[in-house]
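For this depiction, one protein chain was excluded, whereas all remaining protein chains were kept in their positions.
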Amino acid sequence: MAILRNKLRPFGVTCYVALAGFFVLAASTAYGQTPNSCLDCHAALPDPLGVSQEKFSQDIHGQKGLTCASCHGGDPTSNDPDKAMSRKAGWKGKIDRRQIPQLCGSCHSDPAYIRQFNPSLRTDQLDQYRTSVHGRRFAAGDTKVAVCTDCHSVHDLRAPSDLRSTVNPVNVATTCARCHSDAAYMKAYSIPTDQLAKYSTSVHHEALTVRGDLSAPTCTTCHGNHGAAPPGVDRVQNVCSNCHTFQAQMYEKSSHKKAFEGASLPGCVVCHSNHGIGHPSDAYLGTGPEAVCKRCHTPGDKCDQARAGLQSGLNRLDEAIKGADRILGVAESSGMEVSEARLGQDQARASLTKARVTIHSFRPDLVDQDIQAGLKLAAKDLQAGNEAMVERNHRRVGLGISLIAIGIVLAGLWLYIKKIETY
Amino acid sequence: MQQEKRIAPRRRFVEALLGSGFLATAVAFLYPVLRYLVPPKAADLGSDAVVAGRVSELKPNSGKLFRFGNRPGLLIRTSSGEYRAMSATCTHLSCTVQYREDLRQVWCACHNGRYDLNGRNISGPPPRPLEDFEVQVRGDEIFARRRRET
Partner (left out) sequence: MSPLRNVRDWLDERFGWDDLVAPLRKKAVPLHKLSYWYFLGGITLFLFVIQVLTGILLLLYYRPGASEAFESVQYIMTQVQFGWLIRSIHSWSANLMIFTAFAHMFSVLFLKAYRKPRELTWVSGVVLLFLVMGFGFSGYLLPWNTLAFFATKVGTEITGQVPVIGKPLMIFLRGGEEVTGATLTRFFGFHVAVLPGLTTVLILLHLLLVQHLGISIPPKLEVQWTANPSARREMKFFPNFLLRELMAWYVALAVLGALAAVFPWNLGVKADPFVSAPAGIKPEWYFLFMFQTLKLIPPRVWFIDGEVLGVLAFGLVALLWLLLPFFESDQPSRTKVWITGLAIFALAYVAGMSVYGHLAK
């Protein structure tokens, strides 16, 4: 028995140490947390009263040390529900929707307060909100419009840089669509609800979600976030020009700008659409289903002829580049070295891109300049490809000559062998 | 006697054939080898360095594109006369960037991306800086060299 006890003793000591350690660990996790007795009950309650500790630990306010009482009032240190949720302690209960912007703004519009947490965080969100369509309707008494918590979520509110945040660029469109794609919800308003559907087909959406390019525009890029409003028919060009500067510069000086403004048409959107912006193609200048010019212009008139000229110019350059590519490909697969010409092809393709951008000036003479430059480059590369093929043929001829010489040697050897072995 | 007469011309034919064959193949083999031994005119600098331009080519506050291996490079002469060289492939969507004299910055026409004169991306979509090259001026030639890994 004594032996067993001796053997068990180290085991027992370990158990006590482990238990003590567990308590220390548990206590230390609680250290630094401001007491928040609300979650003790509310974690176990079902929706809509339920907020788990896990959920709130994701919330940036919780992480910065704020508690439920910071917004809801009450006494978070007390375990007694009556004391914790007493009006005397300032308990507000469920925040009425109409109070939300004011409530959030009570901290977020106070620069001195926010400076304590993040000095570079903006504090004009509430002001901006008041200028937005949401804000203006809200002030007029509409409670269906978005308030802070509709976009930012609540109780698990994350910083926008967090990929899981509802206002992270990759998630913005889904967040806006919660209302704006709900036809039943938006029935009272006179705006369409197909924006997300259209945007999902767009080249910007692809850049954002497939390529992961966070610089690609989403709803808030063009409409603003807190001050969300459509840019206005006469301001569309300004919005697009933030990235597409060259096209905007060309358009600014073009005949179409005056024409569109005069007809109150929304600039870039007329040809490129606003939400469903697809990858533009030369077919826009054609006569098929994708053609945009024919929506306004009569077939056969002066402008239509110019359009045909533009399209044929672009096609010509495209064909020239493809032709040079083809022959360079054949040369390369035959083992010829054509990397210089391939680089030239990159420049030719850049000329084609530039020509397509110059379309926005609606000046055939300017477009033609770019096309001619590109054609010259493509012609040079085609020549390089042809020269490579000539060199390839030279090699084959050289091979043929060597093979003939070898054939002669073989014939000679054969005959010589026959000769010396026949007596 | 007659047999010998028949053999003699045939022997000469075979020997002539063999001899000419050997000569032809020897030439066919030696010609490429001899051409090979002569060094080509274009010196081999390896992947690390290229001649980006000549001293007389660039005015201050101007830039030019040059070929670095299989990609374009940008050589800039700043307004103070210094030379800078960097890759000219934009890190956003691979368009070729250019030097803007009015902005004194490197600019990408595709989506308005901007880089400073050290190649650092400072505005717009580009997510990374442009790879910058070491510049060395030797005589009349300006060399751009890839930075050595330490």
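Per-chain residue numbering starts at 1, and chain names A and B are given in the order in which the chains are listed.
The criterion applied here is as follows: a contact is a pair of C-beta atoms (placed from the backbone, for glycine too) under 8 Å apart; a residue touches a chain by one contact, two chains touch by 3 or more.
All of these numbers come straight from a predicted model, not from anything done at the bench.
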- Considering the whole complex, which of A:Ala263, A:Ala283 or A:Leu399 touches the chain not shown? A:Leu399
- Note on the structure: Of A:Trp91, A:Tyr189, A:Phe246 or A:Tyr416, the residue that touches the missing chain is A:Tyr416
- Message: Given that one chain is not shown, which residue among B:Asp48, B:Glu101, B:Asp116 or B:Glu131 touches it?
- Response: B:Asp48
- Using the touch rule from the top, list residues of chain A that touch the missing partner. 334-335, 337, 339, 395-396, 398-399, 402-403, 406-407, 409-410, 413-414, 416-417, 420-421
- Item | Interface with the undisplayed chain - residues on chain B | 25, 32-33, 35-40, 42, 44, 46-48
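Here, only the chains that are shown with their structure count from here on.
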- Message: Touching residues of chain A toward chain B in the complex: what are they?
- Response: 213-216, 242-246, 339-340, 342-343, 346-347, 350, 353-354, 357, 401-402, 404-406, 408-413, 415-416, 419
- Item | chain B - residues contacting chain A, complex | 10-11, 14-15, 17-22, 24-25, 27-29, 67, 70-72, 92, 95-96, 109-112, 124-125, 127
